[in-house]
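Following this message is one structure expressed as structure tokens.
Omission of a single protein chain aside, the complex is shown with its protein chains in their original locations.
Take a look at chain A:
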Amino acid sequence: MNRTSLTAALVAVPTAALALSGCVAKADLAASGGPLTVTSDATTCQVSTAKATSGTLAFTVTNKGPQITEFYLLADDALRIVGEVENIAPGASRTLTVVAQPGNYFTLCKPGMIGQGVGKAAFTVTGDTVAITGEDAEQKQQAVTLYAAFVKDQTAQLLPAVRSFTEDYAAGRDDAARAAFPKVRAYYERIEPIAEALGDLDPRIDYREVDAKAEGLDWTGFHRIEKDLWVPAKDAKNSDDSPAWKDWEPSTPQQRVTHASALVADVQQLYDYVHGNDFATSLNEQGVAGLSNGAISLLDEVATTKITGEEDWWSGTDLYDFAANVEGSKMAFSLVRDFTLSKGDAGKKLVAEIDKGYAALEKSLADHGSAERGFTTFADLTDADKRALIDDINALAEPLSKLTTTILG
């Protein structure tokens, strides 16, 4: 997998000087009047013209010097970088593409990568301010709307599933409850960042015993039920190495009813929230960044808690949660995927890397089962299995972490 950022930053980050003109009508491409060429050598930095018309400018930089060079388009203070392209080997060419608003700029090369650069020259962009089209805004809104629908749908499936699961649990039908446990959780795990953003709801629904203890909370939710369903051996240890039976014993039938109805009430609250105006407002405020950040944070969940096996300590069903986190992440990404593709070569390359990353991770996960057929119990994973999974997560998370800036850029 290639990292675009290192080989060359081909597309510039718009800056204040550019009035954040991330989105440009295609007609503007022609406005600049053809490609601009830059020749860099040890002492000079020759740009084919010192003037251009506003719009998308492409500087093709050829290095005729003996050292690696860089090319910069600087703002009128000669300090801020409007766009840059680096790592241009001797004899090689690279292209810097920027969307330039009218104004005064400077061009500069930096052979040898260090020092102040050579051949600083004024560069003027004239013409009209580049308009931002409405097309992008619509696409963004559509993605946000679709994601809201996905979250609503997941909670809509979660609620009856939790009702059914907790009824089995309360009635002592433990086999049925154990079978349902990882599948019910999947609806929650796919949208976990939403609940986590709500403050006290995720602690009530999804805290592990050690978390509740650490924060002095009453321990409720999925994991409290889990411990009743997978009763630990007398000498078993909690994930913090404390004795499993210290300050704990299996719930009485009455306590089970209490835990069951508490979980249903909390999930109902989550359902009500995502179906209400506050959620819609919050999601709209975050815009597409909310989706890309959600895709990233779900993978972080996997990397920090699922791969360690500390989430489902007694049931060992961590891989179900793992898979659901990945599904939720991929869903959020898929809704901004087309939009990312519209972001030029950088967008296309990023999408290719992320697609490859999800495919590889899904393939590794499939080696250990599926939600339908059942996943390997976490304790049966070897260190090598875990290592392979974490490698895949790292491979995916690096390009995914660039998604937000690419779609906003």
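The rule is simple: contacts are C-beta pairs under 8 Å (C-beta built on N, C-alpha and C of every residue); 3 or more make two chains touch, one makes a residue touch a chain; residues count from 1.
Just so it is clear, contacts and distances are computed from a predicted model.
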### Task
Pick from "2-hydroxyacyl-CoA dehydratase", "NADH-quinone oxidoreductase subunit I", "Deferrochelatase" or "ABC transporter permease subunit" the UniProt protein name of the chain that isn't shown here.
"Deferrochelatase"
### Summary
Of A:Q116, A:Q254 or A:T382, the residue touching the omitted chain is A:Q116
### Query
For the chain left off this view, which of A:D211, A:D385 or A:E398 is in contact with it?
A:E398
### Summary
Had the left-out chain been drawn, it would touch chain A at residues 1-3, 5-7, 9, 13-20, 44-46, 63, 66-68, 70, 72, 74-75, 77-82, 84, 86-87, 89-92, 108, 110, 113-122, 289, 353, 357, 360, 387-388, 391, 394-399, 401-402, 404-406, 408-409
